[in-house]
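The complex appears here without one of its protein chains, the remainder shown in place.
The block that comes next holds chain A.
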Amino acid sequence: MEIHNVILQPEERSRDVPDDTKKVPLEAWIKGWALEDGEIGQEVEIRTPAGRRVKGTLTRVNPGYTHTFGPAIPELSNIGKKLRAMLREGK
């Protein structure tokens, strides 16, 4: 499960943060095993992989990853072809 917490409200943040960052809270997400049943949006307690017990708002159940290698980028696609041809020509 993944839980969410607000760590510092905007007014509690460091004085050194830029103005745009100062307008928003410092938030945290942590994953772990649920210690109790709960629905998305409810407060639940989890045990983290390091063994800590942490409470927070349940955001995801069985959270995974969806980042990818991305689509083809036309601006990159001719680089190899062009340079290989250049190497062949010189030999």
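Note that contacts are C-beta pairs under 8 Å (C-beta built on N, C-alpha and C of every residue); 3 or more make two chains touch, one makes a residue touch a chain; residues count from 1.
Keep this in mind: contacts and distances are computed from a predicted model.
**Student:** Unshown chain, UniProt name, "Tripartite tricarboxylate transporter TctB family protein", "2-oxoglutarate ferredoxin oxidoreductase subunit beta", "RNA polymerase sigma factor" or "PLP-dependent lyase/thiolase"?
**Tutor:** "PLP-dependent lyase/thiolase"
**Student:** Of the residues in chain A, which ones touch the absent chain?
**Tutor:** Against the missing chain, chain A presents residues 7-8, 12-14, 16-18, 20-21, 23-32, 48-52, 65, 67-73, 75-76, 79-80, 83-84, 86-87, 90.
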